[in-house]
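Here you go, one structure.
Every protein chain of the complex appears in place save one, which is left out.
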Amino acid sequence: MGLKLMIHMKNVTKVYENGAVALNNINVDIRKGEFVFLVGSSGAGKSTFIKMLFREVLPTSGILTVNGRDVIRMANKEVPYLRRSLGVIFQDYRLLPEKTVYENISFAMQVIEAPRRLMQRSVNSVLDIVGLRDKYKCFPHQLSGGEQQRVAIARAIVNNPSIVIADEPTGNLDPETSWGIMDIFQRINAAGTTIVMATHDKTIVDAMQRRVIAIEDGQIVRDEAQGGYGYES
Amino acid sequence: MGLKLMIHMKNVTKVYENGAVALNNINVDIRKGEFVFLVGSSGAGKSTFIKMLFREVLPTSGILTVNGRDVIRMANKEVPYLRRSLGVIFQDYRLLPEKTVYENISFAMQVIEAPRRLMQRSVNSVLDIVGLRDKYKCFPHQLSGGEQQRVAIARAIVNNPSIVIADEPTGNLDPETSWGIMDIFQRINAAGTTIVMATHDKTIVDAMQRRVIAIEDGQIVRDEAQGGYGYES
Amino acid sequence: MKVRTIEYYIREVFISLRRNNWMSVASIGTVAVSLFIFGMFLMMVMNMNKLAENMESQVQINVYLLDKVDREQARDIEKDLKEIEGVESVGFVTKDEAMERFKDRLGDQKTLLDALDETNPLPDSFEVTVTNPDLVKTAAEKMEKLDGVECAKYGQDVMEHLFEITRLLRIFGFTLMLVLAFATLFIISNTIRLTVFARRKEIAIMKYVGATDWFIRWPFVMEGMVLGLFGSIIAAMVLRTAYTAMAEKVYDTLAFFPLIPEQPFLTYITIVVVISGMVVGAIGSAVSIKKFLKV
Partner (left out) sequence: MKVRTIEYYIREVFISLRRNNWMSVASIGTVAVSLFIFGMFLMMVMNMNKLAENMESQVQINVYLLDKVDREQARDIEKDLKEIEGVESVGFVTKDEAMERFKDRLGDQKTLLDALDETNPLPDSFEVTVTNPDLVKTAAEKMEKLDGVECAKYGQDVMEHLFEITRLLRIFGFTLMLVLAFATLFIISNTIRLTVFARRKEIAIMKYVGATDWFIRWPFVMEGMVLGLFGSIIAAMVLRTAYTAMAEKVYDTLAFFPLIPEQPFLTYITIVVVISGMVVGAIGSAVSIKKFLKV
C-alpha cells in the first residue's frame, strides 16, 4: 500500500454545539484508488464523517488531511480549492433551486473557469451517464426524487475529481438505477479515483466486496478490506 | 372485498405544465385496511400518484376520490380536512425548519385543535416509536438524514389517520431501522389503517408479500394482491 | 376557535420573532425608519399649516372713523361691527396710538413727521379680524356702509398674495403627506412581503399537514402587527425627543414662530404613528401571505 494517502484521520472527534457527540476518536487512512463503504445505523455519524472531508463541519479535535491538505488549519481562501478536488454527492442533494439541471451541473465547471467547449461536452456526457439527457432544461422542483439525486451525482463527477465522496447516493433510486450508478463508480474507481460512499444498501455492499468501515455511535466498530454490510436483518 | 373504498382512481392522467406525462390513464381501487406497495423505477410516476392523493398535484383528467371525497371537484376550504384524514410521509420530509422535533410533530395536532394533555402524550409516544425521544429539542438541521425521515414518519402517524401515505419512507434508513418502521406500519395496518407506500426497497417488498402496484412510464404494468418487487437485478 | 389555539397563536408569534430574529430586526428597523420619516413630515406639514393659518388670521380690516365721531358713537359702531357675519374680534385704536405705531414703522425717517408739529391728522379706527378670509371682502363693504365710518381698508393685494402662498403651502403639504403615506405603506408592506416570502416553504408545509388558511394566517398577521408595533414605538420615541429638542431651539431663537405646542400634539402624533405601524404591519402580512396559501 505505497499509494498516496488521500484521507488521513487521527484521533478525530466531533462534538456539535448542542453537545451531541457525532464522532469519537476516529482513526482512518484511505489511499489513492480505494473504494470504501461507510456503513452504520441511522445517526451513527456517517454524514458527519463525510462533511468533515469537505469542511462543512470542522473536527473538534484531532488531525485531518484530505488530498495532502490540512483541513483544520487550512486558510479560508484555500477551502474552495480543496472542494474542487472533491466530487461530493450530498445526502440532501443541494441542487440550486433557481437553476436548471444543465446549469446545476455546469456550475461546478464554471467555478473552475473551464472552457465553454469542454463544458458542453462534459455536461452532456454526464447527463447521458445518469440518464437525464432529456431533462436538462428542468428545474429541480420539476424532477422526481431519484432524478434529483442523479443530477447531484452528475454534478459530483463532471470535473473528474480525485476523490468522490457520496452520502447515500442511491437512497432514492430503484435497484436497477442504483446498479447503474455503482457501475459508473466502479469505472471511475478503476481509472484511479478514490471513492468514499456512505450507504444503507446492504445488497450493494454485500455484492461489491470492497473495504467496509462500520460506524456505530460515533466509533469505528469494524474496518475490513473486503467486507459485507454485516448483521443479518 | 365489501370494505369501504378508500382510494378510487378512474382514467386518471397527469400532464405537468412543461408537458411531462407523469401518469397516463391510471385505474386503481384501494379498500380500507389494504397495505399497498407502489413500485417502479426512478421517474416512473410514484410520487405523482401519491401527491394527487392529498391534492398537492391535481389530475389533468379522470376521477379521483379519497376517503369518499372528490379530490378534483373539492372546494378549496375543504382541502385541509381531506389532508387531516391522511398521514403523509413526504419523499423530501418537509419538516418545518424553524421548529424543533417536538413542535414539528405537535404541529399536526395543533392544527386539529387537540387538547394539550392528549397532545403531549401522543407526541411522546410516537417519538418513542421512531426512537427519537432524546432528540425532541433538536431542529431539523441538527438531525441526520435518517432522523429527519423518522420525524416525518412520526408526524404522519401521530393523528391516527385513516390512510397513511408514505413516499419512500425508508430511503435514508438502515435495514434494521427500516424494519422497525415496517413493524409499526404492519401494526397500524392491522388496526384498520390503509397504507399506501411508494418504495424502492426490494428486500422489504419481497418479504412482506402484500399488494404491489408497479408503475412504469406513468402506466400500471402490474397489480398483484401478494407480489414481490419484480425483475431480478 | 379554542382558547388553546389562541394561546398557540400568541406563543407562536413570539417564538417566531425570536427564531427569525435576523429578519425581525430588519423589518422592525425598516418600519421604524419609514414611520420616523413619515412622522417627521407629518409634523412639518402640520406646523406649516399652523403657520399658514396664523398668517391668514392676521389679515385684518382697518375701519377708519370720521373725525366727528365721539367715543359714545364709537361704542355703537363697535356693536354694529360685531354683528357683521364672520367678524371675530374688534379692537379700538385711538388716533394717538395710531400715531405712535406710525412713528415706529417709519424708523429712520420719523424726523419727517417733525414737520407736522403737534397736529395729528390720523383718525380713530377699529382693527377687525375675520374668521374666514373669504368673508373679508363682503364684510368690508358692509362696514363702509355704517354711519360714522369713513372707509374700511384691508390691503387687498397683500392679502391675495398671502392667500396664494398659504394655499400653495397647503396643497404642497397635502401632496407631500399623500406621497409619503403611500411611500411608507409601500416600503413597509414590501419589507413584510419579503419576510413572508423567505418563509413561503414553511407556509406550504403547514398547508400540506392540514392547516386551514386562517390557522396559518393568524400568527403571521399578529407577527406583522407586533413588528409594526415595535417599529412604530421606536419611531414615535425618536420623534417625540426630536420635536421637544427642536421646539426648545425654536423658542430660544425664533420666538415669534407659531410652533404647535408639544401637548397634545405629540400624543396625537404618537397615536397616528403607532396605529399606522400596526395596521400596515398586519395588513401587509395578511396580503403577502395570500399567494403562498394557494397550495
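By written order: A, B and C. Residues from 1 in each chain.
Everything that follows uses one rule, which is that a residue touches a chain if its C-beta (ideal position, glycine included) is under 8 Å from a C-beta of that chain, and two chains touch if they have at least 3 such contacts.
The shown structure was predicted, so the numbers you read here are calculated from the model rather than taken from an experiment.
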* Using the whole complex, pick out the displayed chains that touch the missing one. => A, C
* Structure fact -> Of the candidates C:36, C:126 or C:215, the residue in contact with the absent chain is C:36
* Asked: For the chain left off this view, which of A:3, A:111, A:190 or A:221 is in contact with it?
  -> A:111
* **Absent-chain contact - pick from C:6, C:66 or C:183** => C:183
* To do: For the chain that got dropped from the picture, name the residues of subunit C it touches.
  => 22-23, 26-27, 29-30, 33-34, 36-37, 40, 62, 102, 108-109, 111-113, 115-116, 119, 121-122, 153, 164-165, 168, 176, 179-180, 183, 186-187, 190-191, 193-195, 197-198, 249-250, 253-254
* Mind listing the subunit A residues that contact the chain we can't see here? => 54, 56, 77, 79-81, 83-84, 86, 88, 90, 94-98, 107-108, 110-113, 115-116, 155
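Everything below uses one rule, namely that only the chains that are shown with their structure count from here on.
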* Topological distance between subunit A and subunit C, in contact steps -> 2
* Structure fact -> Of all chain pairs, the one with the most contacts is A-B
* Asked: Computing the C-alpha centre of each chain, which chain sits at the greatest distance from subunit B?
  -> C
* Could you name the chain whose CA centroid falls nearest to the centroid of all protein CA atoms? -> B
* **Rounded Å distance, subunit A centre to subunit C centre (Cα mean)** => 67
* Asked: Using CA atom averages as chain centres, what separation in Å is found between subunit B and subunit C?
  -> 62
* Structure fact -> Separation of the C-alpha centres, subunit A versus subunit B, in whole Å, is 29
* To do: Pull out every residue in subunit C that's touching 2 or more other chains.
  => none
* Structure fact -> subunit A touches at least 2 other chains through residues none
